[in-house]
Structures are given as C-alpha cells and as structure tokens.
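Missing here is one protein chain; the remaining ones are kept as they sit in the complex.
Let's look at subunit A:
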Amino acid sequence: MQFGIFTVGDVTPDPTTGRTPTEHERIMAMVTIALKAEEVGLDVFATGEHHNPPFVPSSPTTMLGWIAARTERLLLSTATTLITTNDPVKIAEDFAMLQHLAGGRVDLMMGRGNTGPVYPWFGQDIRQGIPLAIENYALLHKLWREGVVDWEGRFRTPLQGFTSTPRPLDGVPPFVWHGSIRSPEIAEQAAFYGDGFFANNIFWPKEHFQRLISLYRERYAHYGHGSAEQAYVGLGGQVFMRKNSQDAVREFRPYFDNAPVYGHGPSLEEFTEQTPLTVGSPQEVIEKTLTFRESFGDYQRQLFLMDHAGLPLKTVLEQLDLLGEEVIPVLREEFAKGRPAGVPGGPTHAARVAAAERAAGDDDRAASAAFGTRA
C-alpha cells in the first residue's frame, strides 16, 4: 500500500496573520513539501493542475521534473491532470518524457476539472466534459501503446502516421488513475481499461463513494482484469494533527473556518463527523484512516491533503513529520494485517514492467506451442 500527499496549490491568506504568500513562495513551498515527503518516508507526492488564480500549479510536469531530480524514491503523480482541456498528444509526450527522467517513478490521475471557464479558455465546451474525458483518454491510451497511430475523433485534429515521442520507458506506459467525485461514467472508464480509480472522498460522506467504488470494482471484474478485490482503488484524506487533540482543534479551526472550499459553512465538528477530515491526535488520524478499509475494501493508495487553506510552510512540515513518524508506520502495519494475498499493492513501474515481461513470455510460449502443433 502506498501513502502520500496531494496538493491543490492554492495561494490563500493565512487567516491568523492576514498574510498572503507570493506565487513564488507558494511554488517553492510546494516543492519543499515534496522533498519533505520523501524525507519522512512517504511514497507519493501528487500535484493538482489549475489555470486560474489563486492556484499556481499550471504546469505539473515542470514541477514534478524538478522534484524528480532532487528525490530518489518518491513516486510523482497528479491530482488531477485535466484530460478534458489538455491535448492528449501533449499529455502523452510530457508524461512519457517525465517518466524517462524520473526513472519510472511517475503515474498520473485523470480528472475533468471543476472550473467552468477553463473549458472555453482552452477551446472546449463544458457540456462535453464526459465525452472529452472518454475520447481524449482513448487517444492517450493508444498513443502510449501503438508506435504509429492513425486516429480521428470528434474533438481534435485527426492524426495520420503519428508517433508520440519519447516512447514510454521500457515500453510500459505510466499507470493511470481516473479521479472522480460524482460520475459513474468515470468509474466505468477506469474499470474498462483496468486502470486505477481514485475517489477524492474528502468533502463528501462515505455512502456516496461506496456506491462509486463498488461500481468500479464490479465493472473491473466484469472486464476481466481480475477480481473486484484486485481493482486499484485510491482514496483521499485530510488531517491536521498535534500530540494533544485539543491543540490540533484550536490551531486548525481558523484555517477550517476560512478555507476556500468549505469555509463559512458547516462547523469543524460537523465536517469531521460527516467527511474523512480528522483534526486531532496522530492516534485519531490512525483510527479514522483505518475505517476507510472497512468502508471501501483493501485499497492501494492513500493520499492526504496537508498544505491548503493558508497553513504556513513551517506548520505543514511539522505535520509531515508527525505523519511520517507516528501515523504512516502504524498504518502500514495495520493495513497489512488480514490483507488477502491476491490484493495488489500500490502500482509501480517495476511491477508493471515485470508483468509485461511475463505476459510477453506467455505469448512466446503460446506461439512456440502453436508452431509445435503445426510442425
């Protein structure tokens, strides 16, 4: 199982001081947080993609390339890459390049985006969100798997005799997650391809995501990629910790109350009861996170949102120390207990290369056997 963090990249005033970081400060804070994630033993850093203030991460592969050059083990991912408004050809090229430079530590999460004007800014129509996600990903999937592509669709210039370069590292495309908050079509898409499904469950009650995830698992099995339990599920989470639970609540409350997404709405107490948000001691975070397995089954990747709502960098780094030292080691141990043998761990390039080699070996043996019968 993989543990990590994901960042939205918001530039938000610190409500306790009124100070807003500059974009440069925020960008450098994001990469400092990524390096810290590796230092404290997390597995994954994922960045969002946005094209409007107050968000800074418009160019994820640039940022992840910088991080890749300064880390050794950390997996680099996105949360999410906009499959609707980016050209799938450019996604294929950018992430294949990043995968080479990062030595196989890259995967990515497809998302549709939730900012209406981004569609027209990039020449698209938001009412076509799902069809764009489906067609663009179908092309991306093909570009990474077929050397020479002839292709025609609804939303993009046709391609004749096009080869996306560089070809994927070791001939194996990066693992893809499909992120969704509400669309069963996206769960179906993830299942069809045998890709991962990431439910960013941090703002909504669990019943909603139980329906989406069970649909994904059931359809994953339907399409013959394995059993429902073997499907690749990722989940979000959101925590703020101090040794003493009361200190955590007191310190986090102004950030919660003024947070861009849910501030000025329900109380911190209501929100913690209804969503995965945990504000308290490391032990409380451990307990809440362990309930995710009861709700959604054994899963592969857990990402926490740690650095939003104007929290100062120093505080975020302290949070990561607590996460790495006190929470993740216990979660690794507890999630390993009773995990069925057939349930895969988090996806890695090495495992995918090995699987591809096994599959190729099987094909060779099948081919030899076929020749044998003919001879």
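Following the convention adopted for this analysis, a residue touches a chain if its C-beta (ideal position, glycine included) is under 8 Å from a C-beta of that chain, and two chains touch if they have at least 3 such contacts; residues count from 1.
Basically, contacts and distances are computed from a predicted model.
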{"item": "Protein name (UniProt record) of the chain left out of view, among \"FMN reductase\", \"Ubiquinone biosynthesis protein UbiV\", \"Response regulator\" or \"ABC transporter permease\"", "value": "\"FMN reductase\""}
{"item": "Listed residues A:Trp66, A:Phe122, A:Phe162 or A:Phe192, member touching the removed chain", "value": "A:Phe192"}
{"item": "Residue among A:Glu152, A:Glu325 or A:Asp363 that touches the chain left out of view", "value": "A:Glu152"}
{"item": "Hidden-chain contact residue, picked from the options A:Gly41, A:Pro54, A:Pro131 or A:Pro312", "value": "A:Pro131"}
{"item": "Touch residues of subunit A, complete complex, unshown partner", "value": "130-131, 134-135, 138, 152-154, 184-185, 187-189, 191-192, 203-205, 208, 211, 215, 219, 223, 261-266, 270-271, 274-275"}
